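Just one protein chain is left out here, and the rest sit where they should.
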Amino acid sequence: MWLLQPFNEGATRLFLGVLLACLALVTVLHLAVPAGHPLHVSAYTVTLLGKYLSYALLAVAVDLVWGYLGILSLGHGAFFALGGYAMGMYLMRQIGDRGTYGDPILPDFMVFLNWDSLPWYWLGFDMPWFAFLMVMLAPGALALVFGFLAFRSRVTGVYLSIITQAMTFALMLAFFRNEMGFGGNNGLTDFRELLGFDLRTDVTRLGLFVATGLALALGYVLCRAIVTSKLGRVSVACRDAEARTRFLGYRVERFQLFVFVVSAMLAGVAGALYVPQVGIINPSEFSPIFSIEIVLWVALGGRGTLYGAVIGALLVNYAKTVFTGAMPDAWLFALGGMFVLVTVFLPKGVAGLLSYRLKRKEHQSDDSSTPQEATS
Amino acid sequence: MRMIRSFVPGLLLLFLLVGFVPVAQAQDDPGQALLESLATESYAEKSEAIEAIITSGDERSRRWLEELLDGKLQRHKDSGRFVIVVENRGRSWPVIDALSFDDAGEMSRRDLDRIGINNALRGQLQSALAVLDLYTDDVDDRREAARELLGSMDATLVEPLREVIADEGDAEVRRLLEQGLAIHRLSEGDIDAIAELEGSLNSRVRAALNSAARSDDPLIADAASAALDDIEQKRRLNSGLETLYFGLSLGSVLVLAAIGLAITFGVMGVINMAHGELIMLGAYTTWAMQQLLPGQPGLALVLSIPAGFLVAALAGIAIERGVIQFLKGRPLETLLATFGVSLILQQLVRTVISPQNRTVVSPDWMSGSLMINEGLSLTLNRLFVLGFALVVFAGLMLVMRRTRLGLEVRAVTQNRAMARAMGIRATRVDIMTFALGSGVAGLAGVALSQLTNVGPNLGQNYIIDSFMVVVFGGVGNLWGTLVAGLSLGVINQVLEPWAGAVLAKIIVLVFIILFIQKRPRGLFPQKGRAAEG
Amino acid sequence: MSFISSLADRDRVFDFLVPATSPVDVRHGPILYLEDVTVTFDGFKAIDDLNLTIDDGELRCIIGPNGAGKTTMMDIITGKTRPDSGSVWFGSRHNLLAMSEPEIASLGIGRKFQKPTVFEALTVFENLELAMAADKRILPTLTARMSGEIRDRIEEVLDTIGLVELRDGPAGILSHGQKQWLEIGMLLMQRPRLLLVDEPVAGMTEQEMERTAELLTGLAGKGKQSVVVVEHDMGFVRSIARTVTVLHQGSVLAEGSMDQVSQDPKVVEVYLGADPDEEAA
């Protein structure tokens, strides 16, 4: 089966090995090692890592379209956020009558905006299966419509990038509006429980962390399966010589659409896993700057090698955590400097370094880690 | 204005007396008493005191009233001595004596009691001063005064104003005063007054008519609303023009912000995320200039045009040499690197200057608005920005089309290798081009400092819009940027009144997305085979 | 004589040269038919009222000075460029102007670009794999598996184009000539009914040119492929040409055997008068 293909690759096995090992390690260190012991991993760290992993999944999704399809999406934050909102809406409904105003149905913000009933698009989100379906469908649908329009009319390169940006920007403004019924600027917060588990207990946090890790693993395998399949090679073909691919009889726009939608859904899942761990979702996730940051993770980790995206996401966000805590007044210098230095000195990103070692083992991703630019 | 009642005779008296009253000694100075009466908590009493001052006929009263209006008239807590604060920033202020107007050294703000006024008193003072101004020789002051008096006249003013009108030379002033009187008569219930007010677009006239339209006397009510209707007719046209102006002005801002990017990004293909910060630098240059030249914001602003260009251009060169030159042919990496640069620049400003916004003063000739007619007036600062944007654009076109640099730039961007072969120093051209684009960004900053915050976030607010405009117009096409900017601006402003600010912006964005579907290469795509593939 | 036999011989060896069954209807003669085609780029007439007919199984050479509209003509046939007016028919049933590139390609029209375009990030082998005639919809592509038979065919083509030892290297590292061959190879994998070959021998050595010449002549034939070659290199054209069409300023200047056209004074004036080598460069 094509889904199992990736397991034949050394690199993928290595990646999965490391990832799962880390999951196990953290779990053990958190549960088994007593608090106060230097090796104990606190709930704080667990949640933090969980957040990183969800970002990593998002980065993988972006790398799939950017690295292999050559589509620089500056709007993937939108799919991430939509997934997050779908999850957030479910969590809001779970609050039930424990909200400030004790309304059994309406979330607090609706109560004080004097809404007397749930808007139609909130219906069904009290059912987990529906909500989780929406986590994938909502971003998927957006990607489908948007992609259909864009690819059909052969919008390419920077033009595509900019309209993806316009898309997420428009969505951000829309979600800021209180009339939209998504809590406006405050977004959705004060979550209580997920599938009956109290979100404020460490066990749940650990659970979410592990779940995110597994989701990342699955997402990674899925993406590898795609890029190692013939379809993956067609994607690379579209990326490097779109016209040629057409003359070979491939309907480029459909391939682009397919990969784009898959990637959007992955981003949605990432968002859904992100929200319960950080405890809030608000329109700022739609902000164009955030979407650009995602691209930065990928570029920094190494574009066109999925594991590079993971490395990039972890690296940048860990750095952010450390710097904002350690040098609150100067951390932007550090982060900014990091971006500059990496681009200038590591053209292939961090993965560029590793790929030398992996060259022999893994041919595929190494070839495609030297793509021609999609823009200009 | 009830306050003005009864002191008009005093005012006139005051003018007869000017120069005849001997300056009394401080101790038994009646002025001291007059000012004492101001030093009270109750605003009612203050208002009495002000009337007293006006009617006193003391020649210094005008100065007192003005200083009171500016909140500069203050009282020393311990000595009870009245002083006029010359400069009221910082901890201790230079002052002069309120009676003799002699220098009285410095006083700590701790020891001074301000004689506060509220808007009611402010109104009273303004109309009082306005009445005085009616007697000055400067015709503009008189017109200003007459305008000020519109809608704030009462019985006691009628007679004196009649006389004023009688020997007033300037038609405009006469017209305004007549109108003012008419408004007064209307409030007295004189229906003929409406005839005089007909067709005036002045907002105070409309206010008067509106309240008349609500009056119990049906005749007046009908007449007033009739008058209002045809005023509304005129206003509709005006507000149409106004909206157009708003649109163009917003558009000009977009153009300014984007035009530099049209060079660095459109022509060089560098995705310069630090563009916004270059704009910011320009704005800060303006601020710095005004710090260097305190008291003459106008000159500072003019000087900061070249200065802003230079600073931003130098910064641009630094970026090009320091980062971008290593990223030839990797446009996407430039996005990454320049984003880093933008973070650094922002934080740099926060640390070196301040995280707070900085004040950039608008020179007098740029504040206020140009009155086309009483219903339509164009705000001057935006008018200047609009003009500035067009000038910058024209200049840029000239550089790109008519100069050697422009030629070389186009050559290098079209075929680098060939251009080199023809002996064009490509690297030098790169530097120049980037410097040019950055410099223009700096100019944009100088202009924006007149419209919005000058702070570390200035750049971020414009970077997205800038990219939108450039792409919408068609990458690499300056005309495209111009048209795109202006049209987006107009669309936005036309939508805003009925869609609201947020929705308008959303609609514009969606419009851009759909438009790119129709024309995947923007408004003015680069045509021909070169653009294929 | 030996030439013919070698052809026949090669025919037998390369059974993959037998074209894929294509829906094209050639019972009424021509396989490609352009009528009154005109296209302009910003006012400049790249193609001016062009009429051209290619018969089934024919090998046609098209020559003409730069800017004569050769490449643009190919763009039109393959659906990349839409003409302002005129009609283009593939066989007597398919109106190419109403189709997208992929549709046209899957009808059995293959194209080799002037500037060789292969997928540089992919290996030579993968390039051929993608080119191969197969179900090119999404899911089949996603789940496609490499069968032994496919492998053999790719191997054969690799052998033909002489890139066997480079099969696993990225196509990006190939020399110009090798890329030309790879692209021709991709055409062969496509098994088209009509091949449009744009400057196939640019940057090739003498031997390579010979091989190409043999290959192309071998391809063409009734019931097999029809081949349209655009070429500058007069020597090469002479070596393969049966019928030659001379394009000038977007329309046909002359048509006939190489000798006929080379006598045609107009042609001599606009084209052959100039030094062929210079043209080829």
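Letters are used for the chains, namely A, B and C, taken in the order the chains are written, and counting of residues starts over at 1 for each.
Rule of thumb we're sticking to: a residue touches a chain if its C-beta (ideal position, glycine included) is under 8 Å from a C-beta of that chain, and two chains touch if they have at least 3 such contacts.
Note that in this section contacts and distances are computed from a predicted model.
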Next item on the list: Out of "Sarcosine oxidase subunit beta", "Urea ABC transporter substrate-binding protein", "MrpF/PhaF family protein" or "Na(+)/H(+) antiporter subunit B", flag the one the UniProt entry gives for the chain missing from this complex.
Entry: "Urea ABC transporter substrate-binding protein"
Item checked: Shown chains that the omitted chain touches within the full complex -> A, B
Check: Touching the left-out chain: which of B:79, B:136 or B:203?
Finding: B:203
Next item on the list: Decide which residue listed in B:47, B:61 or B:126 touches the omitted chain of the complex.
Entry: B:126
Margin query: Out of A:176, A:258 or A:286, which residue would touch the omitted chain in the full complex?
Written below: A:176
Next item on the list: Could I get the residues of subunit A that touch the absent chain, sorted low to high?
Entry: 22, 25-26, 29, 36-45, 47-49, 51, 95, 97-103, 109, 111-114, 173, 176-178, 184-187, 189-192, 200, 278-280, 282, 284, 314, 318, 321-322, 324-332
Checklist line | Residues of subunit B in contact with the chain not shown | finding: 70-71, 88-91, 110, 113-114, 116-120, 122-123, 126, 203-204, 206-212, 214, 239, 242-243, 246, 249-250, 253, 346-347, 350, 355-362, 367-369, 377, 379-382, 451-457, 460-461, 492-493, 496-497, 500-502, 505
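Keep in mind that, in the parts below, only the chains that are shown with their structure count from here on.
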Next item on the list: With chain centres taken as the means of their Cα atoms, state the distance from subunit A to subunit C in Å.
Entry: 45
Item checked: Whole-Å separation of chain centres (CA-atom averages), subunit B against subunit C -> 67
Next item on the list: Pull out every residue in subunit A that's touching 2 or more other chains.
Entry: 243
Notebook entry, point to check: Among the residues of subunit B, which are close enough to touch at least two other chains?
Noted result: none
Check: Inside the complex, what are the residues of subunit A that reach subunit B?
Finding: 72, 146, 149-150, 152-156, 158-159, 162-163, 165-167, 169-170, 173-174, 176-177, 242-243, 288-289, 292, 295-296, 299-300, 329-330, 332-333, 335-340, 342-344, 347, 373-376
Next item on the list: Spell out the residues on subunit C that touch subunit A in their complex, using ranges where they run on.
Entry: 78, 80, 100-102, 105-106, 110-111, 113, 117-123, 126, 129-131, 133, 136-138, 141-145, 168, 170, 186, 190
Next item on the list: Could you pull out which subunit A residues touch subunit C in their complex?
Entry: 2, 226, 229-231, 233-234, 236-237, 239-241, 243-252, 254-255, 258, 363, 367-368, 370-372
